[in-house]
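Shown below is the structure under consideration.
One chain of protein is taken out of this complex; the other chains stay put.
Up next, chain A:
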Amino acid sequence: MAGIELLSDQGYRLDGRKATELRKVQARMGVFGQADGSAYLEQGNTKVLAVVYGPHEVRGARSKILYDRAVINCQYSMATFSTAERKRRPHGDRKSSEMSLHLKQTFEAAVLTQLYPRSQIDIYVKILQADGGNYSACVNAATLAVIDAGIPMRDYVCACTAGFVDDTPLADLCHAEESGGGTSLAVALLPRGGQIALLQMDARLHQDHLDTLMEAAMTACKGVSKVLDEVVRQHLQEMSILTGE
């Protein structure tokens, strides 16, 4: 590969992590009062805000109503200041629409939508700072927001990316590694059941390597799920103290 060396001979990456090491994940639930559920999540330098409204009556076209389950409406947007170069359109471009669709599919797999027929659940995510792994950070933040809203889910959805450099799978890619031109695989996992809610890969990869890469991505997802679990438990405990027991 031309230019920068993504993995040094000693096995360290650009930001000093080991191949399987995740970036630091920090999160907070219930950051807004007016929404039904909200969360803020940092995954390394990627910062995301997620907000959930609903379930409420279907807004807009009546043809959208589903008679046996809830409609999930997702909107992904990036702040104009989120990237190194100022973004002109925060949402509505092709990339954002695709991301919105992916989020919708992910959460349709995880949320128990059949409990709320003919209603709508809105999930809005905004990238405040983009440093790679935007999709996974959005999924993780949105999961926390959905839990905060008290909407029943089968399980957490945890997402993480994995790349492949010099025959070594790298977990949780940062922007420099993602834009390096190598393969990047994004997985959204329901960790307890081990079901995959979404799998996406944009570049070419030899079939022989797919299994090792998948394994690395799923291990990374499980690592993320442990962090999310702690955040939720801590939030619950704080809430019970606040309500005065």
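The working rule: a residue touches a chain if its C-beta (ideal position, glycine included) is under 8 Å from a C-beta of that chain, and two chains touch if they have at least 3 such contacts; residues count from 1.
The rule we apply is simple: contacts and distances are computed from a predicted model.
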item: Listed names "Mitochondrial inner membrane protease subunit 2", "Autophagy-related protein 16 domain-containing protein", "Exosome complex component CSL4" or "SAGA-associated factor 11", matching UniProt entry of the absent chain; value: "Exosome complex component CSL4"
item: Touch with the omitted chain, as defined above, among A:A27, A:A109, A:I127 or A:L190; value: A:L190
item: Touching residues (missing chain, whole complex) on chain A; value: 36, 54-57, 62, 65, 67, 112, 116-119, 147, 149-156, 190-193, 229, 232-233, 235-237, 239-240, 243, 245
